[in-house]
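Note that one protein chain is taken out, while the other chains of the complex remain in position.
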Amino acid sequence: MNVKMVELSDESLVEVAKKGNVDAFTELARRYQEKVYYTIFGFTKNHTDADDLAQETFMFAYKALKGFKQKSSFYTWIYRIAVNLALNHLKKMKREKGREELRENLSLLEDSCASSFSPERHPLKRELQDRLEKAIDSLPLPYKSAISLVALQGMTHGQAAQVLGCSENTVSWRMHKARKMLQAQLKPYFKEVKNEL
Amino acid sequence: MTRLALGLLSLSILFLLASPVRALQNRERVRENISTLRLLRMTQALDLTEEQTAKVYPVYNRIEKDKIEIQRRIGSELDELRTLLNDEASKGAEIETRIKNLMELRNALKAKDDEFEKFLESNLTLVQRAKYVLFSIDFYRGLGEKLNRARMIRERAKRDF
Partner (left out) sequence: MSCNKFQKWLSDVLDREITEKRQQLLQEHLVKCADCRAYKASIERIQLESKSLEKPKLSPEYWQMFNSRLKTKLLSIEPEECKSKPFLLRWKWTWTAAGSILIAAVGLYFLFFQPKATPETYAFSYEDALSQIYQEIGNNSELENSFNQLILVSIQEALQGNLPQNFSDDPYFWESLTEEDLKFLESEIKKESNL
């Protein structure tokens, strides 16, 4: 790793990268690749697609870098590209269905990454998580985007608004409506889990 | 050439105009936004309960996704038709097949709307179903009004420019 690049701010790295310095851009990518990946994963629920789209996000950003005027932070800009690519992907492809596929992809990952699954859960809690995933997935895209960025990625309303290209107030209302919808769908399962545990 | 074939020819040419991927994506984006607005307004107009919302939303979204897919297939069929019409060697039977496919897809699109309305029938009260009828008139008229307003905005922008 180029020590000098690590010391530079995002703004400086962008300026250096604009001149064609690949090392500068890969340092920027290194800083945000995990967040970009997990943001996209929140939409695709599929490791292969998330990996591809994350790579595509950075490739797209690199090619478009000359036009990036740094009016927003690099972080916001790259997130916006990632979210747009993920949304376009969802619109194009039929959704990968089911947690079975997720498990399959994850078990393939285990071989290559020596990672481990989260510990066994109570079966009813597991069902609740299945339901929650399906419920989030069934939300209309504007609500799903908001939930993914704010609740799952931990962005503020302001940050999410910049990424999604809408007002902070809109993000705030989308979060409220999304939670109402999720709560309505999941109410029966809360009662079951409460009774069992 | 029949009126229908002329009409389809026009449609195919219109799709030629829209064939750049970006234009198609724009069209889909507008459709999705209209779909979102319709769902939101419907929820409010019909005064859906939370339980009804939890049932209706996933079905509505699934049906809208299916319709987008059908629209895409219509787009492909129109592209094929355009290619056939441009090719002097193409046969009448092939063109007729494409026209038949297009009509079937168009019926499939309408069938999706029927599917949703049938679903509503079994999940709404009588009063809500009546409200749905009234809501539909108002919503579609509202779309027309928005389009007129957008036209006025464009005209004003051109004048001011």
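Each chain carries a letter (A and B) given by its place in the written order, and its residues are counted from 1.
Note that a contact is a pair of C-beta atoms (placed from the backbone, for glycine too) under 8 Å apart; a residue touches a chain by one contact, two chains touch by 3 or more.
Remember, predicted model here, so these are calculated numbers, not experimental data.
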Original post:
Of the residues listed, A:4, A:92 or A:176, which one is in contact with the missing chain?
Top reply: A:176
**OP:** Spell out, residue by residue, where the missing chain touches chain B.
**Re:** 3, 6-7, 9-11, 13-14, 16-18, 20, 23, 26-27, 29-31, 33-34, 36-38, 40-41, 44-45, 67, 109-110, 112-113, 126, 129-131, 133-138, 140-141, 143-144, 146-147, 149-151, 153-154
**OP:** Since one chain isn't shown, list which residues of chain A touch it in the complete complex.
**Re:** 20, 22-23, 25-26, 29-30, 33-34, 37-38, 41, 47, 51, 54-55, 58-59, 62-63, 65-66, 99, 102, 105-106, 109, 112-118, 128-129, 132-133, 136, 142, 147, 150-152, 156-157, 166-167, 169-170, 172-177, 179-180, 182-183, 186-187, 190
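Simple rule for what comes next: only the chains that are shown with their structure count from here on.
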**OP:** Could you please specify the touching residues of chain B with respect to chain A in the complex?
**Re:** 25, 28, 32, 36, 39, 50-51, 53-54, 57-58, 61, 68
**OP:** Show which residues of chain A lie in contact with chain B when the two form their complex.
**Re:** 88, 91, 138-142, 180-181, 183-185, 187
